[in-house]
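I'd like to ask some things about the structure below.
Only one protein chain is missing; all other protein chains are in place.
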Amino acid sequence: MNFSVVLNQFWPLLISGLALGFIYVLISLGYTMVYGVLRLINFANSEIFMVGTFATVIVSRYFFHFDQNTDPLHGFRLFYTMGACLIASMLMSGVTAVMVELIAYRRLRAKGTNRLASLISAIGTSIMLQEGVRILTHSTPMSNPRLLRKFGAITIGDVNTPNNVVIRNDILLVIVFAAALFFAVDRFVSKTLLGKAIRAVSMSEETSRLMGINLNRVISATFLIGGFMTGAAAFLYETVYENTKYNVGFSIGLAAFTAAVLGGIGNLRGAFFGGLTLGLLEVFIAAVLGTQWKSVTVFVVLVLVLLFKPNGLFGEAVQQSRV
Amino acid sequence: MLNIRDKGAEIWEGWNRPTRSTFVIGLIAVVMMLPYAGNFSFTNILNTPISSYQAVLVYPVGMFVLMALGLNIVVGKSGLLDLGYVAFFAIGAYTAAIMGTHFHWNTWECLPLGMALAMLSGVLLGLPTLRLRGDYLAIVTLGFGEIVRIVAVNNPSIGGPNGIANVPNPPKTLGVSFGLDHMESFFWVVVIMILLIIWMVRRFTARRPGRAWEAIRQDEDVAALMGVSTLKYKIWSFSIGAAIGGAAGVIFASKSMYVAPDMFSFNISVLILSCVVFGGMGNIWGVILGGTLLAYIPERIRFISNARQFVFGVALVLIMNIRPDGLLPRKKREKITKAGE
Partner (left out) sequence: MNKNSKRVLAVVAASGLVLASVALSSANAATKSVTLVYQGPLTGTDAQTGQDELLGAKTAVAIYNATNPAVTVKLITADDQGEGAVAGTVAPGIAANKAVVGVVGPAYSGASIASFPSYKSTGLTMVSPSATRVTLTDPKSADNGYPFFHRVVGNDALQGPAVVRWSTKGVTSPKVYVIDDQTPYGTGLRDAALDYIKATKVSLVGKDSVAQKTSDYSATVAKIKSAGANVVIYTGYYPDGGQLAKALDDASWKGTFAGGDGVLNDAYIGVAGKAAAEGSKFTAPAVPFEIAASDAQQAAFTKATGLKTAAGHVYVTETFNATNVFLACIKQGKTSRAGIQLCVSTGTFYGLDGKTVLKFTRFGEVVGGAPVGGFQVVNGTIKYFGAV
């Protein structure tokens, strides 16, 4: 037990917990939206994230030919390079997500079989993607060149005391951008025609089909949006942590999935609060109890939450925004 | 599409009792002789390159079948999605390792304790969580599997990440000796355990617990309305599955003489679940076939070492797309009315 670190380092912990949480929010959208329409765990989402991180690294290293010695970029060049990386990640993850749906879910759904068959074929796809990338990258990690110079964008308080608040620009980017994306998706789902179709399907597949909704199209669209969000998370992850490996998805995917369940799976806003709660929880528990007890404590908290609120923190309460 | 299960059932139905008994005894004898199959030219196609065929038969093949049968009670029979089954395997293995090295218990003394501890943890985990529905249960069990592993890593008193070495082999029993050069004895033990479980599961299926599980699997609300004590039967199924996992763990520890936390990763849970679904959820023969194939094929294709896991993933996707109910699916509706034939 080490509470002094919380007193000493409260603000840095809070801010990095938030940044981590926002990355979880975007990834858990990939789980929660798919769960909403299919009532299935999208087991391959962690690999969709992994593919996204590689997209960013490959674009900046092999398309723009940046490497570890490149000086940080400025101005318009920085903007379009990072934009290209972001778009590459989102596209790559989105396309992978749609492919996963086609390969792992669609045929099985057409046959109307049990849910576990889809789960296993998704696990198969996940193994395929992970091992495929492992073979292609010779199992070595790849780092992302630092294109964005990192500095304290916002400083509150005296720099010379330990309790000053410094928010780095990349952390700020994560928080602002992820929040913006989340609200965009939230609006999209509640306002647009396609969003309404997604919601309709998640409420009742049968009825929406009767109402003339093209089920396959809506499900593909859901996977695509989930993939886009996961891809955006992969880009942000690369901006902050700047490193990836073929098995990067496992632990972060597990955390995002936990976040989705914590908030109430199938519920967009649940994913938002679940992601943030989990990010903060992880960082503070690691600081107080030691990092080795982080996952254990997170799961104990999850079990406790589920005991008292069996549908997650925001389960059925926010019916309106349910995907 | 050809339904092997129905075809087999048809032939079986045509036989009279003595024919059936002869067949079953013959089949058991053939299975028991499997460890020697690698030695003959006409069967050495079974032999695995690089890894030892006899060792492969015990782990992963025998162990996976054993655990898949245990998990089948949980997932296949009563429809509870358990993603942390490896936890019970780990509890059994660590029990055998700790009792064997510190207190010099032999394997047969560890076996009931390992099963009891696994069962107990199953009940303790089940009591709060089995009230949850489907996918929430999945994440909680997944978490439990990870917790057991992490606790083992974080505990220097049980070896931390180094694990425990020198777990004793079972003593010579009924004239059968166990050891590195006697892998076949371990295989026989596993086969006997598998037979016992098959017998037990078939008894259960025809009796009250089996009917209750079937009802819970098909519609839990209706089952509860009809007066089935759902929580009780769910805990039963969960803890029986756990006990089988624990038993597998005890045998595994005494066979490999060494346990370490990284042997009990999430991957094993996923693989065991794959065995169940791949073979045919709810059908013991399907599960046995699934376990055998998924454990054996990666060993058989070791010559493509680098791409081995990739091919495995492709195979999972293909087979699930072609036969979504598994290789040997259960009947559309299990006969649940005919009690105790």
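Note that the chains take the letters A and B in the order they are written out, and that residue 1 is the start of every chain.
Following the convention adopted for this analysis, a contact is a pair of C-beta atoms (placed from the backbone, for glycine too) under 8 Å apart; a residue touches a chain by one contact, two chains touch by 3 or more.
Only a predicted model underlies this, so the values are computations on that prediction, with no experimental measurement involved.
Partner chains of the missing chain, restricted to those shown and counted over the full complex, are A, B. The chain omitted from view is touched by exactly one of B:78, B:107, B:129 or B:205, namely B:205.
Considering the whole complex, the residue from B:119, B:140, B:293 or B:317 that touches the absent chain is B:293.
Residues of subunit A in touch with the missing chain: 2, 4-5, 8-9, 12-13, 16-17, 20, 68-69, 131, 134, 138-141, 143, 146, 150, 162, 168, 237, 241-243, 245, 247-248, 250-252, 282-287, 290-292, 294-295. For subunit B, the list of residues touching the undisplayed chain reads 4-5, 7-13, 17, 20-21, 23-24, 27, 45-46, 48-56, 58-60, 153-154, 160-163, 165-166, 180-181, 183, 202, 205-206, 252, 255-260, 262-263, 265, 267, 283-286, 288-289, 292-293, 299-303, 305-306, 308-309, 327-328, 341.
As a working rule, only the chains that are shown with their structure count from here on.
Separation between the centroids of subunit A and subunit B, computed from CA atoms only, is 34 Å. Listing the residues of subunit B that touch subunit A in their complex gives 75, 81, 128-129, 131-133, 135-136, 138-140, 142-144, 146-147, 150-151, 153-154, 270, 273-274, 277-278, 281, 306-307, 309-310, 312-317, 320-321, 324-326. Touching subunit B in their complex are the following residues of subunit A: 35, 41, 103-104, 107-108, 111, 113-114, 116-121, 123-132, 135, 254, 257-258, 261, 265, 292-293, 295-296, 298-300, 302-303, 306-307, 310-312.
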